[in-house]
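The complex appears here without one of its protein chains, the remainder shown in place.
What follows is chain A.
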Amino acid sequence: MKTCLVVDDSKVIRKVARHILETLNFTVSEAADGREALNHCMASPPDVVLLDWNMPVMNGMDFLRALRESALPGRPKVVFCTTENGMAHIRAAIEAGADEYVMKPFDRETLESKLQIVGLA
């Protein structure tokens, strides 16, 4: 089964995302900020990270840079999932190594479509 790490400081969003991802046959784990997510990735790298931007402790962008600089074997796909919907943010995310970008609010179809695009659904 494919694995997805959902990183978001909102418990509600994590729950909604988890529910959708499980119907898409993902095994889901959760992290509430970038630091927690990074620890999780070092211990057991997922196939894909669904990543919020604005979070306490370590935000999504800092997590992504750290992840891409790390010596992690394999290269987890990273799909941003954020309310930051401006072109400048999107461009910055792609330049930092994000594979896809979901603009909140999202639904099942959006997530499924973006995961298909990165080759995972």
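Keep this in mind: a contact is a pair of C-beta atoms (placed from the backbone, for glycine too) under 8 Å apart; a residue touches a chain by one contact, two chains touch by 3 or more; residues count from 1.
The rule we apply is simple: contacts and distances are computed from a predicted model.
J.: Missing chain, UniProt name, options "Chemotaxis protein methyltransferase CheR", "Ferrous iron transport protein A", "Phosphate ABC transporter ATP-binding protein" or "Tryptophan synthase alpha chain": which is it?
T.: "Chemotaxis protein methyltransferase CheR"
J.: One chain isn't shown here. Among A:Leu21, A:Val48, A:Leu67 or A:Val102, which residue touches it?
T.: A:Val102
J.: If the hidden chain were put back, which of A:Thr3, A:Ser29 or A:Thr110 would touch it?
T.: Selected residue, touching the omitted chain: A:Thr110.
J.: Could you pull out which residues of chain A are in touch with the chain that's been left out?
T.: Counting over the whole complex, chain A touches the hidden chain at residues 85-87, 90-91, 94, 100-103, 106-107, 109-110, 113-114, 116-117.
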